[in-house]
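The complex appears here minus one protein chain, its other protein chains still in place.
So that you can tell them apart, the chains are marked A and B in the order they are listed, and the count of residues begins at 1 in each.
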Amino acid sequence: MSKELSHNKVRRYGMVIDLDKCTGCGACMVACMAENNVPFKEDESNKRDSITWMKVYKLTNGKPFPNTEICYLPRPCQHCEGHDGHSPCVSVCPATATDYNSETGIVSQIYTRCFGCRYCMAACPYHARYFNWWDPVWPDGMEKYLSPNVSPRMRGVVEKCSFCFHRYQLAKDKAYYEGRSEVREDEYQTACTQACPAGAITFGDLNNPLHAVHQMVKPDLKHAGRPKSPNAFRLLERLGTNPKVYYLSDREWVRRAGDNYMADTKNHLEPKEH
Amino acid sequence: MKVDRRKFLSFVVGGAAGTALSPLPWKLVDDSSIWSQNWPWTPVPEDGEVSYEPTTCSLCPGGCGIIVRKIKDRVVKIEGIKGHPVNDGGICILGLAGLQLLYGPTRVKTPLKREGARGSGKWRKISWADAISEVAGQLNSLRSSDKADTIGCIGGSDRGVTPNLLKRLTSACGSNNFFRTPSMQDSYETALQLMHGKKAMAGFDFENADFILSFGSGILDGWGSPVRMFKANSNWKTNKTPVIQIEPRLSNTAAKADQWLPVNPGTEADLAFSLINIIIEKGLYDSNFVNNYSLGFADLKQLVKDKYKPAKIAQATGLKSSDIEKLALKFADARRPLAICGSGQGHTPGSLKTFVAVHALNALTGRVNSKGGVWAVEEPDYIKWPEVQKDKPAVKGLAQARIDGAKSKYPLSQYLLNQLPDAVNSESKASLQALLIADANPFYTMPDNKAAQEAFNKIPFIVSFSSYMDETATNADLILPNHIYLERFEDIPTATGFAGPFIGLSRPIVKPQFNTQALGDSLISIVRTMGGTVAASFPWADYKTCLVQTLGSKWPALSKKGYWVDSRFMVPGWTEGFKTASQKFNFSNKDLMMVYNSRPIIPEGSDSFPLLLLPYDSIRLANGYIGDPPFVIKTVADTVLKGKKSFVEINPITAKKYKLKQGSTAILSTPKGQAQVKVHLFEGLMPGLIAMPRGLGHTAYDNYLAGKGINFNELIGTQADPVSGQDAAWGIKAKIARA
Partner (left out) sequence: MSSLDEKDNAVPADSNAQASLPNDTSKDKMDEKENETSGFIIFFFIIGLVASLIAGWVIFPKLLYSKKDQPINFNHLLHMAEVDDGCQSCHFLRTDGSFSGIPGLKQCIGCHDEIQGESKDEAIFVEEYVQKGREVPWLIYSRQQDCVFFSHAAHIKGDGMDCVTCHGHIGESEQTRVYEENRITGLSRDIWGKSISGFNANSWERMKMNDCAKCHKEAIGKASSVQTGKEGCFVCHK
C-alpha cells in the first residue's frame, strides 16, 4: 500500500463493550489510571472531583427483591463524531485544546493548551471529562511509576480518556520501523481492553470490516454509525452525538437505560438529526 | 540641561517603542506561557529504553502471570501475560495497582524495633544484624528454658519454599504451633481428605463444565483465582453455559448469573442435601460411579431421605419446593454440571457440612475425577527436605499438642488459627511467648477482632515480616521487612482452584527499593545465629540456593518460562483416582456421618438483635493480607464509602421498618460490638438482612486507606464448626437504629 493511500485512509477507532460479560470488577478503571498517570487523592469518595477517565456505572432495573437486576456499564470518553467531527466538546472549546481528528476519529485533549474554562465539561453529555481542581501529588517515591508516554497534568486543566492514543503513536513508530504503513488491529489496543479479565471490551477500527468491532456492531454509516446489530446500542443515541463506543446487551431494560429518552427500543427510532 | 517631564515622557515613549521593536516582550510572553504549562512541581517522567519482564503475581494465591513494563530501571506498568495458563492476558484490579505497593508509602523501609507502647507507632531503625540476633536470642532463650512449644508462627500459606522454611523453623525450634491463615481451602482439604483420601487442594475444571451451581461462591467477586474465574465466566456466556447463584444478596456474581436463587443464609448445605435427595429419588444419579467406584451411598441415601424432604427444605431455604425440584433436575440433566461452594472470596473456611454436601452432589452425578468436574490436586512434591534435627528442648516441645486443638481435639484439621485467641485468653499465663508472623495480617483479618487483639497483646514477643506497615506490623515488637513480590524470588505452587499441578515463579524484576530482605534469607540468618540443631536443620547457604536446590529439575523450566505445569497430568479418573482405604470414593463413613449429622451453625446473638448481619466481598476491596492501594480504593462506589464513613446495605422494606433512609447515619450493633454506619438502600438484599463489605476499617497502611469505614471483623464473632473446629460463622445477629 502506498504511503499516500495510507495517509488518506480514514480510520474510526471505536470500542464495543459487552455489558453481559462485564462484571463490574473495576480492572479497566485501574488499568486506565495506571496507564495514563491519573492522579489520586486521599479521599476519592466525592465522585464529582474524582478523576476516572474510565468509570464503571452501576445500573439497576429498579424492581424490588427478588426481581432486582444489576448491570455495570463502563464509560470511557465516547469519542463522539457528531456531524463531521463537531462533537459536543470540540465545538465549544475556545482554546482549541480539544479537537476531533478525522484521521483516527479520536477526540484529543491537549493539557498545555487548555485554560480550564470547563465549557467542554458542560457540553459533554456523558460526564466523561474531569477537571483538575488540585495539582496532582504523588507520595514520595511513587512518581517512579509514572509513564513517560503520557504527560502528567497540572492544576486547572481538563482531562479525559484518549483511547490510549500514545499506544497508537508507539504502534505507528514500530510500524514505521518495520516499513509498514498500517497499524495492525492487535498492535493498538487500549489499556482497559487489554486488562479486562472478562474480555468484555473490544477495540479497533469501526471502518475496517476485518476488525472485530466492526463485525460486532455493524455500524450503519448512512445513519451516523448507528449499530445494525440488534443487541448493540449507544448511549443517548438520540442526541446525535454519534459516539464511537457501542454497548451490547441482550437485556432490554439495559438497552433502554442506555437512552433516557428512548421510548421504544424495539422499533429502533431514527436518531434525531441536528 | 534639565530632565523635565516632557523629556522623561519622550524617553519613556522611545523606550516603549524600542521595547516593542525588540524581542523582549514577545519572548517573555511566550516563555511565561510555556512556564505556566510546566510547573516545576509537576513531575516529568523520564523516558528511556523499554523492557518487559515476566513474573508471577503473588498478591493473592491466584497465581496469575504478569509482565511488567520497565523504562530503564523503573517499573511503569503491570499487565497480564497473554497465553499464561491461569490468566491468559487478563489481570485483576489489585494486580494492576501493584506498583502503588512497590513505590508506595506503606512500605516498611528498614528493620524496626518498637519504642514505647505497642501500636504507638514509635520505632527505632536497627540494623539487619541486630534484628536477626534479637529474634534468634529470644527464640533461643525460650528453647533453653524448655518453653520451645510456646513459639508460634503464622504464615499466609503452607505451600512453597518460604512458607515451609517458616514451618520448618517452628518445628526445628521444637514447636508444633505453625498456623496458616484460614480460608475455604481448609474445608475443601478436609472434605477431600475424607472423601478422596488425599491431602490435596480442590481443582475445578470450569472450562469444561456446562452447568455451574454456585452455593454462594463469589465467582466474580474474587473467589479462587479471580482472573481465571472472570475468563471462565465469559466463556460460559459465549457457550450459553447456565450459571446459578445461590445466596441471599444480589452480588456481582448473582447479577451476572443466569439465575439468582436467594436462599435464607446458612441453608446452603440443606439445599445441597435436598438436591441429592431428589436426584437419588428420581434415579438421576450416575449409577456406574455410585455402584462401582464409591462406598457408603446407602447411608447417605437414607440420611437425605429422612432429613431433607423438599417441603421441609423449601421452608428452611425460603425457596419453593417446585423450584428446588426443578433445580435438581436441571443439575442432573446437564452433561457436565459442577457445584461449588466457599462463600464470597472464600476467606472463611465455613461449615464443613456445606463442603461435603456440595462435593457429594458432584460425586453423585459422576462429576468427581472426570472432565468438567472437580478433583483433588496434590501439591507438586518438590519439597523433599530431610527431617528436622532435634535436640532435647525440641523433642520435648514437639511432644506437646498444638495449642489450637488441631490434630487433637479436632483431628480432621491441621491448623485452627481461629481457636488461638481463646486458647491464649483462657490461660492466665500466655501459652505463646513468641509469635512470628509472615504474609498474614491477623490483627486485621481475624474475626472477633477484639478478642484476637487481646490474645496477641498477651504474647510478649511478636515479630512481623511484613513488607507493609499493616495492623500486625504496627502492633509488633520487631519488624523484619520482606522484599515485596516484585523484588524477590518465590515459588507459588498450585493456583487456587487450578485443575492441575502448577508452579508459578515470582522473580525480582526490580532492585529492592529499600533496606529489606527476602523472608527466606531472614529465616536462614535467624537459624544460623541460633546455632545448634536448629541451624543444622537448614543446610542451605541462603534462600536462593535453597530454592534452586529444592526445585531441582523444575528450576530451569521455571526460571525460563516463569511457570511450570505438569504436562503429564491427566484427569484422575475413577479407577485409580481415590486414595481411600478401599480405593473408592467415600459417600459416607464414620467421620462423614459425624459431619452430615452435625448441628447447623446458628448465628450468635439473642432475640434482642432482630436482624442478621452478613459480610459481602467485593473484588474492589482487598480484605486479606494486602489492603487496597490508592487506585483500588478510588474505585469504591460512594454508596459503599463516603469520606470516612462506610455504608451497610439494607432492603428498603427493612429500612422503612427502622425509619432509615438512603444515606441515614445509623448505629449498628451486634453481640460483638457496635459501629456508626451509613445506610444504603439496596433492593437486591433479602429483607431482614444487613450486608456490610469486608476490607474497610483499616487502622494501618497509608492515609489513602486507614481510617475509612468499619472493619467487619470487629462486629462478627467466631463459631467453631462442630467437627472441623474451623470458623464457620457466616453472620451474626444485629440491630440497627437511627443515630
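Some notes on this structure:
By our rule, a contact is a pair of C-beta atoms (placed from the backbone, for glycine too) under 8 Å apart; a residue touches a chain by one contact, two chains touch by 3 or more.
Computed from a predicted structure; not experimentally measured.
Within the entire complex, contacts from the absent chain reach the displayed chains A, B. The residue from B:V50, B:A311, B:A536 or B:I667 that touches the chain not shown here is B:V50.
Across A:C22, A:I51, A:C77 or A:C93, the residue that sits in touch with the chain not pictured is A:C93.
The chain that is not drawn here is touched, among residues A:T68, A:T104 or A:N132, by A:T104. Even with one chain removed from view, chain A keeps its contact list with that chain: residues 3, 7, 84-86, 90, 93, 96, 98-104, 106, 108, 110-113, 149-152, 162, 165-166, 169-170, 172-179. Considering the complete assembly, chain B touches the hidden chain via residues 1, 3-4, 6-8, 10-19, 21-28, 30-32, 34-35, 37-38, 40, 44-45, 47, 49-50.
By our rule, only the chains that are shown with their structure count from here on.
Contact residues on chain A toward chain B in their complex (touch as defined above): 20-21, 23-27, 29-31, 33-35, 37, 40, 42-47, 50, 52, 56, 58, 60, 62-66, 68-72, 111-112, 135-136, 138-148, 152-155, 191, 194-200.
Taken in their complex, chain B has these residues touching chain A: 37-39, 41-48, 71, 74-80, 87, 89-93, 96-97, 99-100, 102-105, 220, 226-227, 230-231, 233-234, 237, 250, 252, 255-256, 260, 262, 513, 619-620, 630-638, 641-643, 651-653, 683-687, 702-704.
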